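A single protein chain has been omitted from the complex, and every remaining protein chain is retained in its original position.
Order of writing sets the labels: A and B. Residues in every chain begin at 1.
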Amino acid sequence: MSMKRREFLKTTAGAAAALGTLRGRAWGQAKPVRIGYTLSATGPYSVGAGITQGPNYTLWQAQANAKGGLLVKGQGRRPIEFISIDDRSEHETAVRFYEKLATDDRVDLMLPPWGTAMNFAVAPVANKYGYPLLGPTAVSNKIKDLQLPYFYALLQQPDQIMGAFAGILKELKAQGKISKIAIAYVNDLFGIELNASAATALKEAGLEAVDVKSYPLGVKDLSPVLKGFKAAGVDAFVGLTYPPDNILATSQAKEVDWNPPVWLAAVGTAFPFYRDRFKGAEGVMGIAGWNPKVKSAGAKEYFDAHVKKHQKEPDRWASAFAYASLQILERCVAEVGLDRPKIKAMVDSTEFQTVAGPIRFVKGSNVSTPGMVGQWQKGEFEIVWPKGLATGTPVVPKPAWA
Amino acid sequence: MAGKLALVLLLMALIAAPEILSPYHRSLALAILADVALAVSWAFFSGPSRYLSLATGAFFGAGAYLTAIVGARVPWPLPVLGGALMGCAMALVVGALALRLRGPYFAVFTFGLAELAKHTLIWYETGVTGTVGRLLLAPPGPWTLYYTVLCLAGLAVVTALLLRRSRWGYALVGIGADEERAETLGIDTTRVKVGTFALSAAFMGAVGAAMAPRWTYLDPQVFNPFVSFQTVIMALLGGATTVAGPIVGAVFLGLASEILLLKFRYFYMLGLGLTLIVVVLALPSGLAGLASRLRPSPSPLPRPQP
Partner (left out) sequence: MGLSPTLVVDIVVGGLITGGIYALVALGLNLQYGLMRVLNVAHGEFLMMGAYLTYSLHTAWGVNPLLTLLITGPASFGAGLVLHRLLYARVLAGGEAAEALESRSLLLSFGLLFVLQNAALLLWSADLKGYSYLAVPLRFLGSVFPANRLVAAAVALAVSLAFYVFLQRSFLGKAIRALMQDPEGAQLAGIDLSRVHGLCFGIGIAMSAVTGSLISMLFELTPFIGLPYTVTALVVVILGGLGNVVGSLLGGLILGLVETASVYLAASDIRLIASYAVLSLILILKPSGLFGR
């Protein structure tokens, strides 16, 4: 009943808003700024797209339009209109739709799709038609090989992430809290690159993994790997994971009665969903990038607005970078208008202050955000490494699984 | 006469298309032409012989990954030729082993092929090259791709037409009707089956190789089982025992899903599913069956009596 009413209210509100824009246009007022993107609503990429990117796009649009629209230099505020399509998690479909956005819809700006492979696929199109594309979910050492001047990667890359992992592990070992590290990685590009970076970073830190195991995408049973690590006396588990295998490994660790002092994993740990799934996930560590306690301007406001709009918290890694990419675009449009080469020039030469901290690009890579490690502590994913950015101190050994 | 004129006009339109169409519509045409090539080449083997092959994804993937590996080191049409050879070679090996299998056994075996290829490749890449996936940094231009795929689709259609009228084609129909009888009539069934299977695989490998540059980044996930399924859907939807059927099926499915995707973001799969169900229930012999029912002079299928 209440659901229906809420739906009804939403529809009515939507209709009213539509009426509003219609009237706006009838009065000859601001033409909307048209922004195009595809996000996977179906297929395997839809999970990540729905957590990290989609909610931030719509939040930003709603916030800007509530203020009367996006401030465009010399033109005042213009409402934001999204032209968005489901790419079905298919690269060919995404490429085609970005061509459509560029040549048929002739949108003013473009936002990237979700995921590394998708960004690889559409980046050449954006580059060809001169659309700056600021990707918050592209992680790969191959990005720099692309050499596409209009493509920017906001997130920390494998070397930075693994550098942070090695940093905290080295300190914990020096404190005598751990001695044996083991790695399990998913054998696709992401896992393989992280694993290669891990080998280098661990070596530089004077550490060595006693065991390294790979497993395929869509794995259904990780207990053999975990039992093996447990039998070998491993006390620091490093999982270079995607969300489903991360959750599988976490639940199976408890089920095979293994609670290593350090449990450190890649994608998925920073999701509020993960915390809730494992009753707080107290003491679990993972890749971090942000939390509402960081000192960046607007961090807390962003967190609250996200919760208010979507009734769910942003994740503590890439979400804030998705929002930051929109803040960057917003500032550029305010200062140089919708002239895309000028936007590119500004992105290239400016250090931006965002909810995710300062961001500056050198050759398309964000050089301002270091790799970070976070740890769930009493409901918040505290940043525990590097020390300069820490919002908490690491708790090792982690408490027993809840 | 009118039919021939229409055909010539259609051909001219297809050749002139990149000139007239926007880049988006050209890409849509490219994707649909690739599907036409896949569906037609699938149907000229699986239609008459009634061996339901789910190996399309394996041959397509092999061609695509080949392009990704050789990259810009070889001039353009060579990767496509390589893809064709690759598909052909795989099909010869698989065909020799698997064409003893009948019906569902053959279908599942061929499906396994794509999975086997994918996971072996991942295992090899991780273990030996230490990385997985390739970037294609200097892809051929969109015009080149369009005409390459147009040629492949055209060749596939011509092959299907020629095959239909040849002794080889009749032998395939005979195999589909009753393999043992065909054998007693003196048909070298193994040669006919493996030969045609390899020919259709050559097209699939070539299409994979030609479409690979569209993605920029390729990893072993290009061995996508959905390619196999989609090909089967297109061919069966149109009617797999005719030449027109797979073409109609591919064009219909391509346009229908594009329109549904653009108009109904959250319901497009529902629309697609219901479309399939309605077509199956309303048109027992596929979309092409509808066309031949409307036309006064249907081209009758050489449907043998079992």
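We adopt the following convention: a contact is a pair of C-beta atoms (placed from the backbone, for glycine too) under 8 Å apart; a residue touches a chain by one contact, two chains touch by 3 or more.
Quantities reported herein were computed from a predicted structural model and do not represent experimental measurements.
Q: Using the document's definition of touch, tell me which of B:24, B:42 or B:111 contacts the absent chain.
A: Among B:24, B:42 or B:111, only B:111 touches the chain that is not shown.
Q: Of the residues A:147, A:175 or A:251, I need the one that contacts the missing chain.
A: Considering the complete complex, A:251 is the one touching the chain left out.
Q: One chain isn't shown here. Among A:44, A:68, A:261 or A:337, which residue touches it?
A: A:44
Q: Applying the definition given at the start, please give the residues of subunit B touching the unseen chain.
A: 50, 52, 97-98, 100-102, 104-105, 107-109, 111-112, 115-116, 119-120, 122-123, 126, 176, 225, 229, 232-233, 236-237, 240, 266-270, 272-277, 279-281, 284-285, 306
Q: Spell out, residue by residue, where the missing chain touches subunit A.
A: With respect to the unshown chain, the touching residues of subunit A are 41-44, 46-47, 49-51, 187, 213-216, 218-225, 227, 243-244, 247-248, 251-252, 254-257, 273, 277-278.
Operating definition for what follows: only the chains that are shown with their structure count from here on.
Q: Taking each chain's centre as the mean position of its Cα atoms, how many Å separate subunit A from subunit B?
A: That pair's centroid distance is 37 Å.
Q: In their shared complex, at which residues does subunit B touch subunit A?
A: Touching subunit A: residues 22-25, 27-28, 31, 119, 122-123, 126, 130-133, 135, 137, 139, 211, 214-217, 219, 221, 261-262, 265-266, 268-269 of subunit B.
Q: Can you list the residues on subunit A that touch subunit B in the complex?
A: 41-42, 84-86, 88, 91-93, 95-97, 99-100, 102-104, 116-117, 120-121, 123-124, 142, 145-147, 187-189, 192-193, 196, 214, 216
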